[in-house]
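Right, one structure below, let's go through it.
Left out: one protein chain. Kept in place: all the others.
Now for subunit A:
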């Protein structure tokens, strides 16, 4: 197993946002993560990549305990990550943004890092913007930049946080192809996405998070058919929390929902 997580918890004040989560992801497999808004999905990624410290639990990367390791250490150990709300280095060019990952994340020397960064930009279709300031990019290109940077770290574990939102029907298959390719190259992938049909194209297993806890985990189709899972999705719609725009049609899994950027 590339990643195994046992009993991971984190709370803010009195609010438990990630509650006793355990999961495992093996090399060359992808875990899809779904859950209503505010379920704690992004917080879970923050715990996995070291941006946040866990209150309890244990995170193992390739069998090594990294629970106390810093974000930078984890990245160097092979964790790549995209942010739901893009965090570009605004004053640097797109190419330089990716170079940071190639140099510091993957630890490449100048020449190799340059080639790797160009390759990553080519892959995500951002190469023609290489010399533009990242701060000048539109949202969609910012998301592409997030993915390019994460790829530049040569990750063994890739954490994706809602990168498909806003893509057109033509662009979505390209993204799915990239994630597949990364997975088939032996990288473990965790992909949070509200666009469930995109997830189904790649995910070998599926996990549904609700109120910080694992509600269901297993075969993607089985998880989506789980009455409890359907209940949370419907529930959030009924309570007007957003995240679901239509009631699922029979036999269609879950609806494709626009996550919408949160400030």
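Details
We take it that contacts are C-beta pairs under 8 Å (C-beta built on N, C-alpha and C of every residue); 3 or more make two chains touch, one makes a residue touch a chain; residues count from 1.
One rule holds in what follows: contacts and distances are computed from a predicted model.
Taking the options "Pyruvate ferredoxin oxidoreductase beta subunit", "STAS domain-containing protein", "Branched-chain amino acid ABC transporter permease" or "Acyl carrier protein" in turn, only "Branched-chain amino acid ABC transporter permease" matches the UniProt protein name of the chain that is not displayed.
The hidden chain makes contact, of the residues A:6, A:58 or A:114, with A:114.
In the complete complex, the residue from A:1, A:56 or A:71 that touches the missing chain is A:71. Considering the whole complex, the residue from A:153, A:175 or A:189 that touches the absent chain is A:153. Here the missing chain is touched by one residue of A:3, A:61 or A:99, and it is A:99. Mapped onto subunit A, contacts with the missing chain fall at residues 49-51, 70-72, 75-76, 81, 83, 87-93, 95-97, 99-101, 103-107, 114-115, 118, 127-132, 149, 152-153.
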